[in-house]
Each structure stands twice: as C-alpha cells, then as structure tokens.
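Read the structure below first, then the notes.
Missing here: one protein chain of the complex. Every other protein chain is in place.
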Amino acid sequence: MKRIGLADTTFARVDMARYARRALQAAGTGFRLVTRTVPGIKDLPAACRALFDSEGADLCLALGMPGRAAYDQTCAHEASLGLQWAQQVTGKPIVECFVFEGEADTPAALEALARRRAEEHALNAYRLLFRPHELSRRAGEGLRQGFPDVGPVRRVI
Amino acid sequence: MKRIGLADTTFARVDMARYARRALQAAGTGFRLVTRTVPGIKDLPAACRALFDSEGADLCLALGMPGRAAYDQTCAHEASLGLQWAQQVTGKPIVECFVFEGEADTPAALEALARRRAEEHALNAYRLLFRPHELSRRAGEGLRQGFPDVGPVRRVI
Amino acid sequence: MKRIGLADTTFARVDMARYARRALQAAGTGFRLVTRTVPGIKDLPAACRALFDSEGADLCLALGMPGRAAYDQTCAHEASLGLQWAQQVTGKPIVECFVFEGEADTPAALEALARRRAEEHALNAYRLLFRPHELSRRAGEGLRQGFPDVGPVRRVI
Amino acid sequence: MKRIGLADTTFARVDMARYARRALQAAGTGFRLVTRTVPGIKDLPAACRALFDSEGADLCLALGMPGRAAYDQTCAHEASLGLQWAQQVTGKPIVECFVFEGEADTPAALEALARRRAEEHALNAYRLLFRPHELSRRAGEGLRQGFPDVGPVRRVI
Partner (left out) sequence: MKRIGLADTTFARVDMARYARRALQAAGTGFRLVTRTVPGIKDLPAACRALFDSEGADLCLALGMPGRAAYDQTCAHEASLGLQWAQQVTGKPIVECFVFEGEADTPAALEALARRRAEEHALNAYRLLFRPHELSRRAGEGLRQGFPDVGPVRRVI
C-alpha cells in the first residue's frame, strides 16, 4: 500500500485538493492519501517534508495558487526551489501544481482551470507511482495540464 | 510542551515579535517561546537554526521588514531561500512573515499592517503545531495575512 | 557495464529520448540504458534521482523542451537548479539537454534542432563516461550542440 | 575563548577587515580572531567554511565590495546565496557585510561608508556571540549599518 501526500494552502482561492483527491480515487486503488494544509505556497516544501517524514508518503502533490502581484511570482519561485530541495533531500518526487490567478480572466475560468490542472496533475502523480509506462509511451507528445494538449511537433507539420 | 521559536531583527521598524507573542499567548497554551533577535533578514535563517538546534524549537516564526529599495527585495529573496534551506536541512517548518516597507503609504498604516500580519502569521504557526484541522478546514478559501481575506472563487461568482 | 539514465517529459513536443538513444547506441557499447518519463521539466531532477538511486545509473541525460512563455523560462531555471542540486547530492553527472520552443521558427526547424541537440548531448554523455580524452582534446574549441560549432577564437582571427 | 572568523577579499577597494578588527577589539574580550583573505566575494563562502572547519570559528564576518557593473550584482547575489548555504551546512552564523561601490559617489564617501558598515557589522557580530540581549532589546527599532538609523515607525508618527 503506497501513500500519496496532498499538500495545499488556505491562500488558494479554489479547493484544488478536493479535485485532486477525486481524480486520484477515480484513477485506481493501492494507495492511501495523507494530507496537510498550510497557509501559503512557501509553506508547501516543509509540508511535503512532514508528509514524507511523519506520514510515510512515497510521493507528494503540492497544490498552490499564487496571486496576481509581481511579488507573488517571487514567492512562487522561492516555493518551487524549496520543493526542488525537498525532493533532493528526501530523494522522493513532488509533483508541483501551481495555478496563477492571472492565468484566468474570470472567476469561473479560474475555477475551471484550477480544477482541470489539479485533476491532470493528480493523474500524473498516480501514473508516476503506479503506471510509469503510460508516461513513457507518451514522451514528447506535447501534453499540457489545465490547457489542451499542444501535441507533438510532427503532427503540426 | 512544544517550543515555538521567534526570530526577529533590529532592522525592522516595528516590533513585530511583540505582536506575535501576544497573539500566540492568546491563542492557547502548551508551548514555550524561545527567541532570538538578529541584525537583518539575511541573519534570520541562521537564527532559526540556533532556535532549532540549541533551543529545541519545533517551529519558528521568522519576522522581518525589508526596506523600500530595490536591493532590499534582493535581500528578502536571499533570506527567503535561506529559510527554505533551513527548513529542508532541519525538516522543521519556518513560517516566514515579511512586511515590505513599501506595502504601506504611511507610518500608521505600516504599523497596522505589520501588527495584523504578525498576529495572523503567529496564529497560523499555532495552528500548524496544535490545530492542523483548522487549516485543513479552510483549504482553498483565499485567506490572507495582514490584508482582508479575498475568499474563494466560488463566492465571487 | 555502466548504466546511462535517460529522463524525458510528456510536455516536450519532440521525442528527444528516441534520438538520444540511437545516438548512444551508435556511439559504442559497454552500457545499458535505464529510462524514466515524467510530466514536465521540473520533474526531471527527481527522475534523475530515481535513475541514480533505484536503477544504478552512473550518468543521466535530462531531456526537456520548455515552452515559449516567460513563465516557461522560470520553470527551466528552476529545473536547471534542481539538476545542479541532484548532481551535488549524488556526486554524479547529469547532462542537461533543453530545447526552448522559441529557439526555432517552424515545427520542422524545432524537430531538427531538438534532434541534433539530443544526439550531440547524448554523444557528450557517452564521451564523459567512456572517452573523456575526446573531450579534453577539444577543450576551448567553441563546440555547440544543435547549432554549428563556432570554433575557437584563434581561427577567427 | 570563542573564535571569530574574518573573511575578506583583494577585490575590495577598502581594507574593511582592518576596521572590523579594531571595532571587535574595542567591543570586548573573550575571543580570538582567525582570518582568511580570498580574491573575490564568490570565494567568501568557501573561506568561511575553512574558518569554521580548520580554524574553529564560532561565527564569521564576511566582508566584500561588489563593483558598479550589473554583473557585480549577480556575483553578489551568488555570493550571498553561497553564504546562506554555508550557514545551513555548518549551522553557524555568518554576518554578511557587503558595500557596493555604487552606494557612494566619491572615494572619500566610499571609504567612510565601508568603514562605518564594517565597524557596525563587527559590533553586531560581537553582540550575536556575547551580548544577544543587546540585540533583543532593540528589536524593531529600525537600526541600519553604514547609514543613520531610521528608527521605529512609532517615533516617526
């Protein structure tokens, strides 16, 4: 029985973990979810450490929603680097799923984008743990999360 | 009995630790405060290390106030990355609470902003240690520290 | 028998690993390939860790294709730093092979660039493991991957 | 008997370590100085490591003077991050004292600024080791190094 960690924030304006949880549960079995909610994205790397160290997670999904201000981009960059270090310190993977508020023009579009991206990253997390061959088979195919796949270059020609 | 570390600076123009301490003491019991004051924000990561290593802190709150100059933003970025490494080296959480002088137009507004943010981050630190379910319950609700909560996207619709 | 790790992504729009694999197999023998495909470039550092730790890789080739948006450059920067940390944590080399979509104007040019660069970086990976003297002999010669070599300064004079 | 490490550079245009040494010796006793001079600011993190590891330093003061060019700011940023890592790897504090050439308009002003900042950072280093309560007492008071203190916000009102 593997354990998947879900780390999310109270700062985000969409409950992305709810969508991720459903997508994971629909994807298959063989895992148990462990979760931790923190205030903001900069707290996600430490949350993942807690999920790895105290909850025995084999992989974490880090869900966050940086705001529209320029400073939010700096925070997201720092959080991303923290997630990279956490992965190197633990040797375990963290799938980062960030949705920037500025990526969508309307609240409805933001909710929809956050939902799709959370679901698709959750599915990727599932594949990383249980079905790596599904990823290998689609290497170089221009897949996207939250937006339509762009496809491989060859098909465009 | 848990220990909460408070690290702050002589560079800051508001005694944010005083507000944080009161908010923590009002939040509940079961912890002891350990503190360290350093010159500037770049000294905060080492201060947190000292609080973790020598004072037995279980979590640190790092309080700082970068100035208005462009270089202060670089310093804040370096301090934030240092705080991320400190968390990964120790495996323990640090709640970063920075207030940029440029975020407020008047001294009174700066004092008020620093107070609110210190209090709200202190409360978050308390929840991380003692009431994680209060954070989980509010995942994705668009909470802010120092400014009014923006709320989740759905309510906006 | 050495092991060379190939890490690539489903985000990329060209199957760069296919080109890299052929170039490696044409270069010589004495190695076995181990592979891992992940969603995006930020997942490559953890993928290399898995190839080093679980698959016994002696060297990894990390293949990725960041998109055209400004944010993709930030992601590439974060991925590159993650690859640097992975190398320092493990003490083993990772050859980074990134092709930015914006480097080519047409799909055909992008496919050709990605192919050449993947092949040339693969050959470099092979030399690092098996023929280091081929690299030493060409130190300072202005070699490029994916574009024509610019040559050493002296020949230009 | 504590040991304070002084790391400085041949790149700097002011002998900041001389001012720092005098300020430390005037501040009190109970410590011995260990020193290392390196070419430039990027060499300071390794110099501090040598002072910690081979000379038994309990704290280091890293003195440097980046030039006026844009690239010097990048170098300073890299050096600062290196100093952050050195602190996290060793668990010991490094007080960074950088003076940018562009901060002063005339040679005399640069010499005066470098002197004041070196002296004030040296005094801070002394307090961190021997009189932490002097720092705690002045938390949030808007202290500066090399320039006049700006004071706390409340006094401004």
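As written, the chains take the letters A, B, C and D, and residue 1 is the first residue of each chain.
The rule is short, and it goes like this: contacts are C-beta pairs under 8 Å (C-beta built on N, C-alpha and C of every residue); 3 or more make two chains touch, one makes a residue touch a chain.
Nothing here was measured: the structure is a model prediction, and the numbers come from that model.
Trainee: For the unseen chain, which displayed partners does it touch in the full complex?
Mentor: C, D
Trainee: Using the document's definition of touch, tell me which of D:Phe11, D:Phe100 or D:Phe130 contacts the absent chain.
Mentor: D:Phe11
Trainee: In the whole complex, not just what's shown, which of C:Asp15, C:Asp43, C:Asp72 or C:Glu96 touches the removed chain?
Mentor: Answering carefully, the residue with contact to the hidden chain is C:Glu96.
Trainee: Using the definition of touch stated at the top, determine which of D:Leu61, D:Ala86 or D:Val153 touches the missing chain.
Mentor: With D:Leu61, D:Ala86 or D:Val153 as choices, the missing chain is touched by D:Ala86.
Trainee: Residues of subunit C in contact with the chain that isn't shown?
Mentor: So the residues of subunit C touching the unseen chain are 73, 77, 80-81, 84-85, 87-89, 91-96, 100, 121, 124, 128, 132, 135-136, 138-145, 150-154, 156-157.
Trainee: Given the full complex, what residues of subunit D touch the hidden partner chain?
Mentor: Output for subunit D: 8-18, 35-39, 42-43, 45-47, 49-50, 53, 65, 71, 74-75, 78, 81-82, 85-86, 89, 107-108, 110-111, 114.
Here, only the chains that are shown with their structure count from here on.
Trainee: Among all the other chains, which ones are in touch with both subunit A and subunit D?
Mentor: Of all the chains present, those in contact with both subunit A and subunit D are B.
Trainee: What angle, rounded to the nearest 5°, describes the rotation that places the Cα atoms of subunit C on subunit D?
Mentor: 145
Trainee: Tell me whether subunit B and subunit D, two copies of the same sequence, contact each other through the same residue numbers or different ones, using over half shared as the line for same.
Mentor: different
Trainee: Distance-wise, how many Å sit between the C-alpha centres of subunit B and subunit C, to the nearest whole number?
Mentor: Their C-alpha centroids are separated by 40 Å.
Trainee: Where in subunit B do residues touch at least two different other chains?
Mentor: Residues 81, 85, 89 of subunit B each touch two or more of the other chains.
Trainee: Testing understanding: with touching defined as stated, what is the shape of the graph linking the protein chains, line, ring, star, complete or other?
Mentor: line
Trainee: Can you name every chain pair that touches?
Mentor: Inter-chain contacts occur between A-B, A-C, B-D.
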